[in-house]
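Heads up, the thing below is written out as structure tokens.
Omission of a single protein chain aside, the complex is shown with its protein chains in their original locations.
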Amino acid sequence: MNQAFASYLKRNYHYYLLLLLPMLYFAIFRYGPIFGNMLAFRKYVPGGPAYGTEWVGLRYFRMFLEDPNFWVAFKNTIILSVFNLSITFPLPIIFALLINEILSSRVKRFIQIVSYFPNFISIVVVVGLIKELLSPSNGIINHLLGMMGIDPIFFTNQPEWFRTIYIGSDIWQYMGWNAVIFVAALASVDSQLYEASELDGAGRWKQTLHVTIPQILPTISVVFIISLGSLLSLGFEKVLLLYTASNSSTSDIIETFVFRMGLENNNYSYATAAGLFGGIIGFTLVSVANTISRKISGVSLY
Amino acid sequence: MLYRKTRGFRLFMVFNFCILTLVMLAIGFPFLHLLAVSFSESAAILGGKVTVYPIGFTIDAYLRIFDHPSIMQGFKNSLIQTVLGTSISLFMTTICAYPLSKKFLKGRKAFILIIMFTMFFSGGLIPTYLVVKSIGLIDTIWAVVLPFCITPYYLLLMMTFFQGIPESLEEAAMVDGLNPLQILFKIVIPLSKPVMAAITMFLMVYYWNNWFNSMIYLNSSKMHPVMMIVRNIVAGADLASMGSGIGQNDINTLSSASLKSAVIMVTMIPVLIVFPFAQKHFAKGVMLGAVKG
């Protein structure tokens, strides 16, 4: 046994050597500050000790778990996330597949670069554009509706429109950028596989189904599993900017709620407790998704 | 290639063309609008007259940006941060992802869990600040490039790509007498160009756009990146004009809309310069056969 291990080590020590520096990194910069999470159970006074002054048990957890507004925000987060994920997750894949079909590599590159643009426009400006476009008093959309005889709709203030606006603008802003990794995956597919399937007489559609998709499936799975893990963390800044008292019944999500309750008031303990709660949910989701993925497709993170 | 001649394929190409054109228009219009606004005079913008071409052409907004006393220093700092940060990140991510892509590696699962754990449980801003401070990195460039150099997400992506490389290639190299380090640098990395290019691009954009870490960890103005200046202009334009009782009538001679748009255009220039290069690498497919032979 010992001998077997020694020979294993002898063969593979290079791998551990490579891991040395990254693990040192994780130990210092990721696990070093992790004790900060203690604040969830301790009282923190601004300017006082960084790790709090006294133990208060589950006080801060109770504070939000017993708050009905938190559960409204929780529900909103789940609904928005699930809608958002089921729409914005497949679109970049489809977009990447469509780009992949373009024959001219110049056109391909041009389309890709243009599709990245919105990713670089800061959220403040994007929300500004949305509000300008949808304004009930001088927006273009309401102007067009007016010509069709429809009364102006106050899109940005009505709870029933919030999710549409959020998801629509997310597609606009990130579809091209999120397609990057799938384009890279498509480029990594061994071209021999295509040649082989062509010899078998497969059409383009069949090739896509039987060669392309299976080849990029691991990437899709990994991205999906990780997206599930961040289910609770939506585009906080955008939601905050789109939030109004009137549309709050759908637009108040966990992060905006915690922002108002915890960070705006400097209650770090409260914010930490809520962060820990979100972390536990995210970690559980990823573990479950990983297990399911391993059973179904054989792809897993660990 | 035979399939290209079928009717179905031609129909698909028409459909594809329409969809992509639609996407281009949806992205292009707001972008052209911003471009037009950045070159228009305040009265025309506020009059709601500017659509996709400038009205009352002016470059005042751009002059205002380049008038900033430390804009050039900012570009320089951004460049240094981006190059240094991307190199370190790419290196660290690669040497971490490669061993973890080996399913036979003992302790692999534990390592991955340790890493994944940090995706969900971070220490928070103040504890992180205290760690960075205790190592003495505050106000040095390392505070911006070290604490965030491995992103678990990119790590897991790279790991997945490494796993996609056929075992047989590495085994053959092993037989030729190469050790795992040599295999990584001589075979695996060259074969992973598309994912390397994509992740390089992600990292560059991250470092280029990140003003927050610089704001928190760098005190000396001499080290501030251009995005910190940009941040101030984009978020501060509204605040400044509604000062705390002091008449700040000057700022309004420039529409904040045109200033913001101009800022977006300026910061996008480097992106436009770099991307076509990165693009080359993942637009082309990889020929595994070529290496095999």
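A few points about this structure:
Here the chain labels run A and B in written order, and each chain numbers its own residues starting at 1.
One rule holds for everything that comes next: contacts are C-beta pairs under 8 Å (C-beta built on N, C-alpha and C of every residue); 3 or more make two chains touch, one makes a residue touch a chain.
By our rule, contacts and distances are computed from a predicted model.
UniProt records the chain missing from this view under the protein name "Extracellular solute-binding protein", selected from "Extracellular solute-binding protein", "LacI family transcriptional regulator", "Cytochrome c oxidase subunit 3" or "Oxidoreductase".
Among A:N119, A:S135 or A:S287, only A:S135 touches the chain that is left out of the view. Checked against the full complex, the candidates B:T6, B:T51, B:S168 or B:S221 give a single residue touching the omitted chain, namely B:S221. Residue A:T244 is the one among A:N119, A:S191, A:S230 or A:T244 that touches the chain missing from this view. Screening A:P46, A:G149 or A:G201 for touch with the missing chain picks out A:P46.
The missing chain lies against subunit A, touching residues 10-11, 13-14, 17, 20-21, 24, 43, 45-48, 50, 63, 67, 69, 128, 131-132, 135-138, 152, 154, 156-157, 244-246, 248, 260-261, 264-267, 270.
Residues 42-43, 45-48, 68-70, 125-126, 129-130, 133, 135-140, 142, 177-179, 181, 211-212, 215-216, 219-221, 224, 228-229, 231-233, 235-253, 255-257 are the ones on subunit B that touch the missing chain.
To be clear about the criterion, only the chains that are shown with their structure count from here on.
Per-chain CA centroids place subunit A at a distance of 16 Å from subunit B. Residues of subunit B that touch subunit A in their complex: 1-4, 6, 8-9, 12-13, 16, 19-20, 23-24, 26-28, 30-31, 33-34, 48, 92, 95-96, 98-100, 102, 105-106, 108-109, 111-124, 126-128, 130-132, 135, 146-150, 153, 156-157, 159-161, 163-164, 179-181, 184, 192, 194-195, 197-198, 201-202, 205, 209, 234-235, 257, 260-261, 264, 267-268, 271-272, 275-276, 279-280, 282-289. Considering their complex, residues 8, 12, 14-19, 21-23, 25-26, 28-37, 39, 50-51, 95, 98-99, 101-102, 105, 108-109, 111-122, 124-125, 128-129, 138, 172, 175-176, 180-181, 183-185, 187-192, 198, 202-205, 207, 215, 218-219, 222-223, 226, 229-230, 268, 271-272, 275-276, 278-280, 282-283, 286, 299, 301-302 of subunit A touch subunit B.
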